[in-house]
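Working notes for the structure below.
Just one protein chain is left out here, and the rest sit where they should.
Moving on to chain A:
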Amino acid sequence: MPTEPNARPSGADAARSERFEAQVVPYLDAAYNLAFWLAHNPADAQDVVQEAMLRALRYFDSFHGGDVRVWLLAIVRNTFYTLRGRGLPDALHEELDDDIHPLVDDAPSPEAVTLLAVDVGALQAALERLPAPLREILVLRELEECSYKEIAGITGQKIGTVMSRLARARERLRNELTCRPKEVRRHDVR
């Protein structure tokens, strides 16, 4: 029941708001987490999420069932790439996946990874250095615990692409963690 009669929304609007708040707003953390890791900083992440939520609210009537989280994360991702002004990183498919050089195996000692991986600071820095398409897939998989199917839904990729990109992302992250000093790779797409 609204407390201010003047501010009372029409029945339909109120019901819609209520549905939006019950179904979409619970995934605000997920939206922000993805936006943060894509945008690299809290201020931009807030802008991305705010704009994505407004879009979600606008398109909410056209959302019919399905997984709300996948739907919202796809909007967050699209919003990020749109606001950044370069569109979706489809061109990067070629760069990242289609040059089928086999996965390199520098075979760093597992102990080195053990030591570095438990250092959250190093891990965070390494994650931040990855190109956005690799970073986003790791964030979706490891932080959001999305399934391959959900990731495919969010990023609009095939499941096979999800798997190979994830493999590449992990390999790259491992190299960032272990080979960092001697091999600074920086083709961050930003």
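Going forward, contacts are C-beta pairs under 8 Å (C-beta built on N, C-alpha and C of every residue); 3 or more make two chains touch, one makes a residue touch a chain; residues count from 1.
The criterion applied here is as follows: contacts and distances are computed from a predicted model.
Remark: of the listed names "Electron transfer flavoprotein alpha subunit", "Anti-sigma factor", "Pyruvate dehydrogenase complex E1 component subunit beta" or "Phosphate transport system permease protein", the one matching the undisplayed chain in UniProt is "Anti-sigma factor". For chain A, the residues touching the absent chain in the complete assembly are 1-4, 6-10, 13-14, 17-18, 21-22, 25-29, 31-33, 36-37, 42-47, 49-51, 53-54, 57, 83-85, 102-103, 105, 107-108, 110, 113-114, 117-118, 120, 123-124, 127, 138, 141-143, 145, 147-148, 163-164, 166-167, 170, 173-174, 177.
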